[in-house]
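Only one structure is covered here, and it is reproduced in the block below.
Of the protein chains in this complex, all but one are displayed in their positions.
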Amino acid sequence: MHRLALACLAVALSVTARADPEQDREAFRAYFLQRFPDVPVAEYVNGIYAIDDKARAQWQEIEAFPPYEFAVEQGEALFGQPFANGRGYADCFENGGIGVRQHFPRFDLERGEVVTLELALNLCRMDNGESPYPYESDDLIALSAYMAWTSRGETIDVKVPDDPRALAAYEDGKRFYYSKRGQLNFACSDCHVTSAGSWVRADHLSASLGHPSHFPVYRSKLGEMISLHSRFYGCIRDVRARPLDEQSEEYRNLEYFLTYMSNGLEVNGPGARK
Amino acid sequence: MMVRTPWLVAVSLILAGHASVLPAQETSNQAEAAAQLSAESVAKSIGRAEAARYQAAELRVEWLETGSLIEQARKEAGLGHYEKAMALADKARQQGELAVEQYEREAEAWQQRVVR
Amino acid sequence: MASKIKVKVKLKGDVAEVKSLMLHPMETGARKDPDTGATIPAHHITELTFSNNGKTVMTVHCSTAVSRDPYFSFSFSGAKAGDTLAVRWVDNTGESDTVETVLG
Partner (left out) sequence: MQLSRRLFVRGSIALAALWAMPRALLAGAWPDKAFASSAASEAMTELFGADQATDSSAISLTAPEIAENGAVVPITVETTLENVQSVSIVVEKNPRPLAVSFEIPPGTLPDVACRIKMGQTSQVMAVVKTDSGLFSAAKEVKVTIGGCGG
């Protein structure tokens, strides 16, 4: 009897632990606000520059005239080009694709999977008889940059619909985020929660709150635009695990979880990073 | 706020050390044994490494260098450097096994890190 | 894309604040292609000129130490709305690019 009660309690606990994205989000946000009491919550969309003043000044110099403006311009031109069938990207998105970044990634109930903005763009192409872009394609990143640009200032609002598949995708992203991997045995959270604000070699670790708000970003080091999944790829490689492909199910679920954590913050992509 | 965390580095070094089989650790006994290595035994070791790597890859938790260690092992074996090839294959196998162990450990352990 | 030069000008009285950004690899000639190992030849802007209604207001001489996708800013006086500011660069391979903007 006693044992049964304990088992029931355990089940009840694990259900609550699993099933409440909103509770997760509140705790996640509260953690950082307590950790960095001087940083206003709206600042987290600026990544490491929210918590590192010296780097911030240099970043602001870059933002004075950021190289991603070329990508936005390129994306706008591509966005306006009709497909061979006469339709265009605007036909695939609500509000003609303008100012909708904040709703991605979304859980697509028909497909039963997480659809990121990049995947949605490729699905749009395929639905209209065009071939999909490879995910590292400059054109696809430019389209994503343009769509982020038109959504600047919108509030991130990712939803986990009441559907066990959506919750499972969210939970999978959460598990990925908190699981150690690679030869260095690090979880995403080891660097970007527990050690946010600390140094790793010559780098200052950013806080995860607000992480997905500013992608795609122009990386000065590379002299090119990169997607959020390319950043995931880099982080996974940095902990010496073999990276997964961009837009793999794992990365899409990770983006889903991570973006949900940033609900309520502003979209400010595209961004500039070192 | 800007505190250096030597523990992060220390942990990485320990783990990196743990996972490597350094040639310098080999004793003269091992060197003797190495003389008896054959192409066949090296191929078997490489096969075991490949199997371990595959298991980790199936779970999507393969480590970064495992594949290239196996590639190097094959190359050294092809050149007749059996001792070197064996060390590389063993290191790769160990990495594959550690990655799977890590995965199994994390099946529950990740829950401890969730911000609540 | 047409010109790969972007220029933004802010008029404050008769002073024009000019900011300009251009797409250019600015290869040093010391870098190696990570795939082939071959040295990537130097490819960099050498000279950049800004002229307002035909009068040179700034000449910049660049080495390979100018960052990729170069950015420059400066200010000049004697500007007024309706002036045409032309930006032009040439690089060590003889390529060039130019853009004009009307001050507003």
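Chains: A, B and C, in written order; residue numbering restarts at 1 for each.
As a convention for this text, a residue touches a chain if its C-beta (ideal position, glycine included) is under 8 Å from a C-beta of that chain, and two chains touch if they have at least 3 such contacts.
From a predicted model like this one, the values you see are computed outputs, not experimental measurements.
Just so you know, the chain we are not showing touches A, C across the whole complex.
Within the whole complex, the absent chain has one touching residue among C:8, C:43 or C:68, and that is C:68.
Touching the omitted chain from subunit A are residues 48, 54-55, 57-59, 61-62, 191, 199-203, 205, 220-221, 223, 234-235, 238, 273-274.
Although one chain is not displayed, its contacts with subunit C can still be listed: residues 15, 26, 28, 30, 46-47, 56-68, 70-78.
Basically, only the chains that are shown with their structure count from here on.
The chains touching subunit A as well as subunit C do not exist; no chain touches both. We define each chain's centre as the mean of its Cα atoms; on that basis subunit A and subunit B are separated by 32 Å.
Rounded to a whole number, the gap between the C-alpha centres of subunit B and subunit C is 50 angstrom. Taken residue by residue, subunit B touches two or more other chains at no position, since every residue touches fewer.
Contact with two or more other chains is made by no residue of subunit C.
Across the complex, subunit A meets subunit B through its residues 17, 24, 27-28, 31, 36, 51-52, 174-175, 178-187, 189-190, 193-195, 197-201, 204, 237, 240-244, 250. Across the complex, subunit A meets subunit C through its residues 64-67, 69-70, 73-74, 77, 220, 223.
Per the touch definition, subunit C reaches subunit A in the complex via residues 1, 4, 6, 8, 19-21, 23, 25, 67-69, 71, 73.
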